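Excluded from the complex is one protein chain; the other protein chains are retained at their positions.
Here the chain labels run A and B in written order, and each chain numbers its own residues starting at 1.
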Amino acid sequence: MSQRDVILTLQKVSKSFSGLTVLDHLSFEVRAGERVALIGPNGAGKTTVFNVISGAYLADEGAIVLDGQDIVSKPPRARARMGLARSFQNIRLMPHLSVVENVMIGQHSRARGLADLLTPLWLTRNRHWRQEAEERLRSFGLDTYPHVVTSNLPYGVRKKIEVVRALMSHPKVLLLDEPAAGLDPRETHDLQEFLLGVAAQGVTLLVIEHDMSLVRGLCEHTIVLNFGRKIFDGPTSAVHEDPQVLEAYLGPQDAEPARRLAVGGG
Amino acid sequence: MIVLIVQQLINGVMLGAIYVTVALAFNLTVGILNFLNFTIPSVFMLAAVIAGAAEERGLPFGLSGPLSWSAALGVGLAAGLLASLLVERLTFRYLKTRYGDATEHAIPLVSSLGFLLVFQNLARLFFGTQPHSFTSPIADANLRVSGLIVSAPQLLSLAIALSIVVAVTWILRVTRIGRALRAIAENPDATLLMGVDVKRIVPVVFALAGVLCGVAAAIFAVNYGQVYSGMGDEIGNKAVAGMVLGGLGSIWGAVVGGLIVGVAETLSIQFLGGDSVQAVVWGLLLLALVLRPEGIFGHHAIGKGKL
Partner (left out) sequence: MSGYFGGVIVILSLNVILAYAIFLPVASGQLNLGGAAFQAVGAYTAGFLSTSYDLAVGPSLALSVLAGGLVALFFSFIILRTRSVYLVLATFAFSEFVSGVIVNIDALGGSVGLSVSTHISGTVVLVAAVIAAAIVLLFMQTRLGLATRAIHDDDLVSELMGIGVRWTRVIAFTLGGLLAGLAGGLYAFYFNFVDIQSFDAASSIYLLLFVLLGGTQTFWGPLVGAAFFTIVPELLRSAISAAPALAHALGVTGELDSSWRFIILGALTVAMMIVRPEGAITRIGLSRLQAALFPSRLRKRPA
């Protein structure tokens, strides 16, 4: 693995809510172009990590550096403009906007100046926005109903639309929160292929997932969180052998036999 | 000069008693249900106007002749209670949040605005815009304390308002229903899960608000000797100002805010003339919203809909 530059760093990031510590001096690095999985038992703080990186919450302490710039005190929209994008665990599309419109919202951080903001989108100079959105939807097989309001579409479709929306900002780092949740094995495989393609274009992926097949197929690097602390940070292939990880998922009594099984199997 | 100011302060505090009671009604609904119930000023007016009509003409359909002042006040109170429960039945009960977007959180508020228009204009249709007098025997008893005039009704009103505040605080803190109400204010979902029948308890808040409006109406009728259909607009609305000044969701906020508005009103009448009241009171509120929107005792839990 060639030595790539670090694109995202968290340094001793902590976050508490009403006295409950959710993130505890968390530190990790992500290199440019990497595909990193962020896993851990429920309640480990994974979505909170995303919220703190994207700016939905402000970290109580610690540093967050994106592409060389400290973003820990920057407002969310500045971080979006710097190349950060995300999808959400409970799909958060705008219910009253159409598919195309939702996707075009993702482009907003690329809009520059009054001309981009205040001229009607059907003018010739602005047509490229829509065309790009429709093209992306087509490549994802979602072009059947571009003008339908999203609130009535099926779950799997809305999940994919959210990912397309996140891609519209041409992000450097893409945070995906359980992108495969609710997808069947075939759809999950399609998603994996799609995301590999996205990563091949230079986008760094940080993925929260419970589906281990997707994690193994997509991410070469895995970080495991438990109770807001990092308990593993290394190659995905080594995760299932790590004693701390096993204990976190299975509990101390069951960890020992599982470990013996894992070492023997694969 | 000092005597003048103190006299106006006394008058203001007495007027404030009315504002406090209505502000409390408003505040309870906001604090527990996160619902800005704009109907409340008009419920206050309805209670007063119906009490006035009951004293003048008796109950409808000739059930009895003109009623005595205390019975009429009771009828007014009942009217306030019923009106408030009607609002609950047709607004809050139907709230279904599907998307959690901005408009949805405002649905009960919008409904309450609809009710406001209906109540206000029904009153205007049936009772006209002119004041109706309301006579009560205690209206003219005055006390003189070192050059200051304190009327018996004013003193009584203040006593009533303060006892109501104490009573409401006691209800919320000690009784089972009160604790359920506070639980709903904190976390409606958890309360549901713990087996509290939220659907049966929410009407209690509305009933309480209605009764408070009825009491405030009674205080007004006895103190000022008249009622009119514009009362909600001119007086009830200012109670809203008092509530916001004191802090949304805070009982003591309602008390302090209501008293501040009462005093501001009488002082500005004395020194700036009767026409200045509206500008002063609402200007004060705007200033407060700019400098310290959560009011004196308010907290930040008020915001997007909880229930």
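By definition in this document, contacts are C-beta pairs under 8 Å (C-beta built on N, C-alpha and C of every residue); 3 or more make two chains touch, one makes a residue touch a chain.
All of these numbers come straight from a predicted model, not from anything done at the bench.
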Taking the complete complex into account, which shown chains does the hidden chain touch? A, B
Among B:Gly58, B:Gly114, B:Pro131 or B:Gly225, which residue is in contact with the omitted chain in the full complex? B:Gly114
If I consider the whole complex, including the chain that's not displayed, which of A:Ser109, A:Thr188 or A:Thr204 touches that chain? A:Ser109
To test your reading of the contact rule: which positions on chain A touch the chain that is missing from view? 54-56, 75-77, 80-81, 86, 88, 92, 94-98, 100-101, 104-106, 108-109, 111, 116-122, 126, 129, 147-149, 151-152, 165, 169
So which bits of chain B touch the chain we can't see? 36, 90-91, 94, 99, 101-104, 106-111, 113-118, 120-122, 124-129, 229, 233, 237, 240-241, 244, 248, 275-283, 285-286, 289-290, 293, 300, 302-304
